[in-house]
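The complex appears here without one of its protein chains, the remainder shown in place.
All chains are identified by letter, namely A, B and C, in their written order; residue positions are counted from 1 within each chain.
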Amino acid sequence: MGLKIDIPKSALLMLHCQNDIVKPEGKFAPSGIADQVAKHNLMEKWMAVIKASRDAGLRVVYVSNVFRPGFPELAGRVFPLMRGTKEFGAFIRGTWGAAIPDEIKPLPDEIIIENYNSSAFSYTDLDLILRANGIGYLFLAGVATTFVVNSTARYGAELGYEITVLEDCCTAFSDEMHDFEVTKVLPHFGTVSGSADFMAALADR
Amino acid sequence: MGLKIDIPKSALLMLHCQNDIVKPEGKFAPSGIADQVAKHNLMEKWMAVIKASRDAGLRVVYVSNVFRPGFPELAGRVFPLMRGTKEFGAFIRGTWGAAIPDEIKPLPDEIIIENYNSSAFSYTDLDLILRANGIGYLFLAGVATTFVVNSTARYGAELGYEITVLEDCCTAFSDEMHDFEVTKVLPHFGTVSGSADFMAALADR
Amino acid sequence: MGLKIDIPKSALLMLHCQNDIVKPEGKFAPSGIADQVAKHNLMEKWMAVIKASRDAGLRVVYVSNVFRPGFPELAGRVFPLMRGTKEFGAFIRGTWGAAIPDEIKPLPDEIIIENYNSSAFSYTDLDLILRANGIGYLFLAGVATTFVVNSTARYGAELGYEITVLEDCCTAFSDEMHDFEVTKVLPHFGTVSGSADFMAALADR
Partner (left out) sequence: MGLKIDIPKSALLMLHCQNDIVKPEGKFAPSGIADQVAKHNLMEKWMAVIKASRDAGLRVVYVSNVFRPGFPELAGRVFPLMRGTKEFGAFIRGTWGAAIPDEIKPLPDEIIIENYNSSAFSYTDLDLILRANGIGYLFLAGVATTFVVNSTARYGAELGYEITVLEDCCTAFSDEMHDFEVTKVLPHFGTVSGSADFMAALADR
């Protein structure tokens, strides 16, 4: 059964697609994500869903993991995932590593939300901007499935957003972790779909 | 290596341990959780960690899933997990199903937080109360591992709480789901420990 | 010019209209609010706007200031307004003082939100419930203008709610404080209107 998309009320969220995590030279690459991105051709898939969204007039919103130099955000009790970020020195504002890759670069009028937690909603203005623009349906793409994608699905669902995870536009530290999330966990918080269905629905409006 | 507990700065969170989900007669029992609770003797384990906490002067805080009659909280877009709750008619305020079982009943001065999302922090006063009481370390027990435990670990870690999940005091729809969370996911958000270590640390102060 | 009301998208918020603050026998009466309530016949005005709202099918939502016995919510740094509450021993859950007066008692299916800050939105589920029910327009009545009314107008406006303060259904520690808020401050956060216009708009639908 086909996915239906109410374009003005929807947004594609590109989550943590930044050089430090998706490129082999990135500081967070040792986590294994960059290899998974390459193995599953995610960059090409992201380019395709972004182009299809723009062509259809669907809003694209980027969420980037950004820290101030010196990591004052992580001065207190820090959970293991974030300790990694701090040790790698990744995602510092203004650096190449924190930037979104050229291949999927935002247009000048597209919104970038900066966060530094695992959820895109946590202590950011994402909810406020989506609300102000009447958006209620979110399509999620990015890395990692276990972290920003899962957390954003959870928090977003609780806030009343209808969540669709574009499963082949996400990856995790391993296929096992990704597969578990998309088959066992995320279906409880929304719909799990593929980018082909998403693009078909956008074309068929 | 032993767990250390700073008692006045810590709390045991009992998450969604309510009749509707942990008892075979409960409305949410068809989800399979009640069977898992029985299979793993969780009620006995909860009784033990609660008693050990009270004996040591560690604060016990309960978080209960509670809805108003008619589910006005779920009048809008509702995610699959919550649709189940609504269909089962579970967790209605004031009913037996929403109550905490007698075996693990709160003392008169213990705090009960009411929530209706998967995180104990989302749109509740939990963070405010913990802060006001100088609490920074949380020990989590309850059901389900995939939902309230995982979400509370995620949100709590982001807020700066140090999280310890008492793995043998939690369960999920299946052992597979529980095991995946405690081995692969939750260690990124905090520490996974067992109730024996927790009780030993409480005794050894 | 007439007020227009989109009834299914609107709610009347009755803010902190509780025995402890509006009745001469209430524990917070020494603050002077109870006298102001009597002087301005607020009880009669509240009864009238509640009746007009119910007759028109406009949702009435109550927000009550409620503390657990012993005030664990106020165990930390407490601001002067709340120190007063604690010293008076006011608004304890389950007491007559925390209850809503019989004259303006909620119907069984009307929602009561419990808060313990000056804003109705702060660490409560109010925003979530309003959202889930598609409500975007809020009409405020209650006490005190300077505290819960002002804070709820500020927080609500920031969240994207359109705020109308029913000025003759609010009062403060003194007429001077009330008048300052409704003439100088609140117009920056919404519309200041009177209950006669509100009831006329409800009748004229």
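Assume contacts are C-beta pairs under 8 Å (C-beta built on N, C-alpha and C of every residue); 3 or more make two chains touch, one makes a residue touch a chain.
Everything numeric here is computed off the predicted structure, so don't read it as measured data.
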Among C:17, C:163 or C:201, which residue is in touch with the absent chain? C:163
Which candidate, A:46, A:62 or A:116, sits in contact with the chain we can't see? A:116
Filtering B:76, B:106 or B:160 for touch with the omitted chain leaves B:160
Residues of chain A touching the missing chain are 68-70, 72-77, 108-109, 111, 116, 123-125, 127-129, 131-134
Identify the residues of chain B touching the omitted chain, counting contacts across the whole complex. 128, 131-132, 158-160
For chain C, which residues lie in contact with the unshown chain of the complex? 76-77, 79-81, 117-119, 122-123, 136, 146-147, 151, 154-155, 157-158, 160-163, 176-177, 180, 184-185, 187-190
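In the analysis below, only the chains that are shown with their structure count from here on.
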Please tell me whether the contact surfaces of chain A and chain C are same or different in residue numbering, using the over-half criterion. same
Rotation angle (°) superposing Cα atoms of chain B on chain C, nearest 5: 180
Whole-Å gap separating chain A and chain B, where each centre is the average of the chain's CA atoms: 28
Expressed in whole Å, how far the mean CA point of chain B lies from that of chain C is 33
Please tell me the distance, in whole Å, between the geometric centres of chain A and chain C computed from their C-alpha atoms. 40
Do you know which chain B residues sit against two or more other chains? 76-77, 117, 123
